[in-house]
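Apart from one protein chain that is not included, each protein chain of the complex appears where it belongs.
A, B and C are the chain letters, set down in written order, and residue numbers restart from 1 in every chain.
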Amino acid sequence: MQELVKRAIPLSTNHAIANAVKDLDVDVISAYPITPQTTVVEKISEFIAKGELDAEYIHVESEHSALSAAISASLTGARAFTATASQGFALMHEMLHIASGLRAPVVMSVAMRSLSAPISIWNDQSDLFNARDSGWIIIFAHTAQEAYDTVIQSYKIAEDHNVLLPVMVGYDGYVMSHTIEPVITEDKEKVLKFAPKKQYPYKLDPDKPVSIGSITPPEYYYEFKYQQVKAINGSLPIIEKTDEDFGKTFGRSYGLMECYMCEDADSLIMTNASYASTLKAFLPEIRKQGLNVGLLRLRVYRPFPLQKFIEYTSDKKNLLVIDRAISYGAPYQGPLANEISGAMVRSGLKLNLISVVTGIGQRTVEFEDFLALARLAHEGRKHEETIFYGVRE
Amino acid sequence: MEKLVSYTEMAPGGIVVNPGNSLEYKTGDWKVLIPVINQETCTRCRICWYVCPDNAIIELDKEYTTKKNRKYKVSYDVNSDFCKGCGMCAQECPVKAIEMVPVEVA
Amino acid sequence: MSENKILRIKSLYDLPRDELFISGHGLCPGCTAGTIMRMLTKVTGKDTIIVNATGCVEVSTTRYPYSNWLVPWFHSAFENSGASASGIAAAIKAMKRKGLMDKNKDVKVVVVAGDGGTVDIGLQSLSGMLERKEPVMYVLYDNEAYMNTGIQRSGSTPHGAWTTTTPAGKVWRGEWRDKKDIAGIAAAHHIPYVATANPAYPMDMINKFARGLEVLNEGPSFIQVLMACTTGWRFDPALGITISRLATETGIFPLYEIDHDNFRVTFPVMKRKPVKEYLKLQGRFAHLTDDEINEIQKLVDQKVEAINKRAGKTVIGPIA
């Protein structure tokens, strides 16, 4: 076999993220264990225990407190991190909005998992899509390497004084969180040179007191929300530049959205995280079966890179959007498909949009299933309803 | 009413970067009654200054000599801009040196 | 090392004139929370970060664009003051150690929270903070109901009290359960210092704040301050301190401290007044019949007996 990967070490995505936290010299980690996030916080604890990371670890009693403490730590001037999934993520929900509202540059990793009830510990993306309107920058990673790299990029983005927004990095629970794969980790000094600590400009400091978290009457509140609109929209070029600069420094970059084997494709399948990496592996075989299909990988989700989307899809016939979350009772019952239909109207795209929900609760999707979905995209029939692929009727 | 500014001129997140500006927010017009301190009978015990929730009893480095020739280094006054007229100072005054009178009278 | 000596007072004359909690806030006229906050910040000094739970003090003191806090002040939600304070304390610790902040600066973290944010919705994060021995002083201003939202019953509402969710009628006669013993719950975490305080006893209250700050190098402190609420308790705004004093004089709100697990009543009341004197001044108890008042008297007698038993001697005497 060829020797392809240089310097790589075997890491799960969870451990890759823990390594990023170490290499970023994060000051405060505040987290509560939840499956399948746990090995992130276990590994971080181990780094601190061994003296490889100098940080305060707050063993909070809930995810609500985990994010609360991360927010206040970051507003005191520290670099703060937390990680969560599923029910814990849902428990944080109030604080998600507060983090973005207070403009706290917190970074959080999300090992995406389904939501109760009934309880399922397995992967889908209900938790993250439930939080898409919380004002966070949201980036999906499709490999452990990308997760490591994206956490590093995230701090540079979040702490940029023109951004000052929290960032969440989403990846699939178990399928990525617990999978060992090659990851190149970087030298800490080089990482910190790329993403030097930038303290919050209005931090809690007795020498220059501020009041953070005021009650804001109707004549002011709207303007603060509009500031958030401007900040997240304005972050898009900063996210893009950060990724480009990362590429120049470390030799790896990902773009805002990835179009894979798609220049010559008539039809695209839009998906993210583990489905994207799996589809990349399957596409050559799918092409061999005469299906002229490519992959449109969703990476930066908030802010949505609309221009990239238009660029990649304007000459395509069919776009099959895979959702691994359900927007119950919505026009399309996949949250992403709903948004894409809006993006199409806004930009006058005449794609045939096919909305597919699948992989709910980690229902296995195998090669044959991807092949079937590729066929659906390739055939290009109209499907008015969201297709619940793989469900037993 | 304060001038309302564009979103670009506000620090993010509802953060007040110049705390202490509450002095622009006069709460004194809430009151109907205002305390009047009798400097003659006042014993300078500082209780009224202590209890006032609004910091509206002011302790001044102003000497005062009573008619009975008792000398005090300080005097107490009421900051009408912030006194809400609750009357707690008068109620707690051990020598009844504070009287609550209608604002118009004062 | 800290060069700031923590203020302890022998008389009111020892208090500095300078204010860190200044005028121009929107608390109700006669709100003793104003008195308590003024005194608290006089003791903490300027090198302090205040964490405020959602509640009366929060909404009244930082109505955008105004703030009357001259110390850094932080609020994010109702139920998370313990966690927020923990995050700040951790940030200070890490940043000092890593040279991102002046090592010699002794910055104190102090929570200010009402009873809803402490005994009810905030209990979990408070317990986490106490159990982790965070260097935070937690000051509960206890006005015994959700005053900010319009006088709804909380776990701290006392027996017999009318609130908008325990109204008095034929079936309900006001709150029928007993007030939660939050100081006891805090003490069960075996933190260095727990105390109850009352603004009608300034020296006692202020020196308890001082003690609460002194122990922070060992762990957290918790101080429950009675905060008579003119609006929710329905009394003449002039009477806040008077009613507060009666709460202690009647044995309803005894003043004690638990310093390193040593229990001590700090203000013995040898000649106790009947609870009726406390209740009759407040509209929230106006519906009570003599029989119902006697019932409350019995509950207070039992509580006093328990305090005396714990003190090992009579520190709160019988009704004179």
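Methods note: a residue touches a chain if its C-beta (ideal position, glycine included) is under 8 Å from a C-beta of that chain, and two chains touch if they have at least 3 such contacts.
Here is the rule we go by: contacts and distances are computed from a predicted model.
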Looking at what's absent rather than what's present, what does UniProt name the missing chain, "Urea ABC transporter permease UrtB", "pyruvate synthase", "Fibrillarin-like rRNA/tRNA 2'-O-methyltransferase" or "Nitrogenase molybdenum-iron protein beta chain"?
"pyruvate synthase"
Going by the touch rule at the top, give the shown chains the omitted chain contacts.
A
Which residue, A:Met176, A:Val321, A:Leu373 or A:Ile387, contacts the hidden chain when the whole complex is considered?
A:Met176
Sole residue of A:Leu96, A:Ile340 or A:Val365 that reaches the chain not shown, by the stated touch rule:
A:Val365
Among A:Trp122, A:Tyr155, A:Phe194 or A:Phe246, which one touches the chain that has been omitted from the display?
A:Trp122
Contact with the hidden chain, among A:Arg132, A:Lys198 or A:Lys280, goes to A:Lys280
Name, in rising order, the residues on subunit A that touch the hidden chain in the full complex.
1-6, 8-10, 36, 121-123, 172, 174-176, 178-182, 274, 277-278, 280-282, 362, 364-367
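FYI, only the chains that are shown with their structure count from here on.
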Subunit B and subunit C, separation of their C-alpha mean positions in angstrom
24
CA centroid of subunit A to CA centroid of subunit C, Å
43
Centre-to-centre distance between subunit B and subunit A (centres being mean Cα positions), rounded to whole Å:
54
For subunit A, residues that touch 2 or more chains besides their own:
102, 209-214, 216, 220
If I count partner chains per residue in subunit B, which residues reach a count of at least 2?
14, 16, 19
Spell out the residues on subunit C that touch subunit B in their complex, using ranges where they run on.
12-13, 15, 17, 19, 21-35, 38-39, 61-70, 73, 199, 202, 230, 236-242
Looking at the complex, which residues from subunit A come into contact with subunit C?
25, 27-28, 30, 54-56, 58-62, 64-66, 68-78, 80, 94-95, 98, 102, 197, 199, 204-206, 209-217, 220
Contact set on subunit B toward subunit C in their complex:
2, 14, 16, 19-27, 30-31, 45-47, 49-56, 59, 79, 81-82, 84-88, 90-92, 100
